[in-house]
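Data block below; observations after.
Missing here: one protein chain of the complex. Every other protein chain is in place.
Chain lettering (A, B and C) follows the sequence in which the chains are written, and residue indices restart at 1 in each chain.
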């Protein structure tokens, strides 16, 4: 099967998920200061920006991974579905985090851990897809080689980071989790999929 | 007419329907235990997972069916629309089921039966599409043959199972319906469309 | 400019609009009969089915029109946007109609007239697109001819019918409007775009 339709379906899910995020931004009805009312909604705006960035970065990497393929097989379609499940859940865990981040108690830790779990799920989905491709090089375009162990490990950084974050949310601080998650997101802005100088 | 645009439109409907499911997950506002509040929402989470899986499996099978086609005709476009109608309804019957599954009385049976009806509608839509294709082999790519009677019956399993489920919801138990529906979904994860060794 | 991207964007709008319709179906929370509570929602279900069918038929005809094109120009992109505006409005006028159809007074007439106006807008959008194409045959695929006057008039049936319906909503009955609109929709299920035997 060619890659075109799984790309189109995935693009649709990414596009809907990234656009639905705006439904969490509500125009506040106030008779006082509008600027003040919007400022009170800062967790919603921060959550919106973080989730938009995450889904955007994930889309770019999804693009880079499937760009290397000449065809897909049925198991890869289901691994990709698993990855999309994590994407679809991101708006939910984001609004959960936004709702509790200002709380000082353990609820914020739980919300941060759940947000982190969704990112972990997403990272696992990416691992399933890319490892399946590595061990089925017939799916690759001619001239493309499976990744080296070093490349595999580098791309698996997210899995390790998200697992490490889980206890930190309870031991240290939910905001630290957000900071680490943001750093991991920034790490994936740089291309971690193609080898250096591999062209594209 | 080529298959590309009907695939694009169907992919769009699948993508929106599968992503809209997340709108039924609501971040609970509680001053008590967040974990407890989320646990109370288990029917919503279960319904979300079941519907996501169902729509995902349906998409993979839709993909496999249209992948065999070289072109589409106008009646097939309308049979496909009928199938999409069932897909669009799934988020609604899912949230209905989630709302009543915890009730012990006959309402849960009604909700399970309606959920089951949507799946039956979907299975009928698939039958309309695939049987139309079988009797119009000019739509197939060159080298593809219409399905054998055995393949037709095997793919029609869902219709029989969903019809059989309808009375069970009232006689036995709505949860049993869900279990059978889940088993049917798992059955369709395995490729029931292409013949064995038919390549793809 | 090739037709592929305007088709993809239009497919996206059609797919989102047709799937958003389900958001108007709400799982009723009742301690009485669930069947009864759902039966009370019959206007929502009827409106859902009518709008789904309308958008579906419009998509098939949109498909047939753009299938004849080799390229698009900038004015056609804007005429197509006008058509999409009417599509996007359909879920709104549908829920308006569903809300007032059971009222016996003049409000139902107003709601029916507004529903009808959206369909008229859509028909005008189709006319703008198809007439523009007729007078710019360079947009057509080689071997395709502009439509005859007879074909143009036949395809313009909807415009005349929707205009005629507007006063009927107030003079006779809003339900009559719905019946006529339904008949017009059924008329367009049959191919009114390509000439007979024109192949496709």
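Definition applied: contacts are C-beta pairs under 8 Å (C-beta built on N, C-alpha and C of every residue); 3 or more make two chains touch, one makes a residue touch a chain.
These figures come from a predicted structure and were not determined experimentally.
A.B. asks: Tell me which of C:46, C:64 or C:99 is the one touching the absent chain.
C.D. replies: C:99
A.B. asks: Could you tell which one of C:46, C:110 or C:166 touches the chain left off the display?
C.D. replies: Of the candidates C:46, C:110 or C:166, C:110 is in touch with the missing chain.
A.B. asks: Looking at the whole complex, which of C:1, C:70, C:153 or C:186 touches the chain that is not displayed?
C.D. replies: The one listed residue touching the chain not shown is C:1.
A.B. asks: May I ask you to list the residues on subunit C that touch the chain which is not drawn?
C.D. replies: Against the left-out chain, subunit C lists 1, 5-6, 8-9, 11-13, 15-17, 20, 23, 73-74, 77-78, 81, 84-85, 88-89, 91-92, 95-96, 98-100, 107, 110-111, 114.
A.B. asks: In the full complex, which bits of subunit A touch the chain not displayed? Write them out.
C.D. replies: Contacting residues on subunit A, toward the hidden partner: 7-8, 11-12, 14-16, 18-23, 25, 27, 29-30, 33-35, 38, 52, 56, 59-60, 63-64, 67, 189, 191, 200.
Simple rule for what comes next: only the chains that are shown with their structure count from here on.
A.B. asks: Between subunit A and subunit C, what is the gap in Å from one C-alpha centre to the other?
C.D. replies: Each chain reduced to its C-alpha mean, subunit A and subunit C end up 38 Å apart.
A.B. asks: Can you check how far apart subunit A and subunit B are, centre to centre, with Cα atoms defining each centre and the answer in Å?
C.D. replies: The answer is 27 Å.
A.B. asks: Touching at least two other chains at once: which residues of subunit B meet that condition?
C.D. replies: 8, 11-12, 15-16, 20, 23
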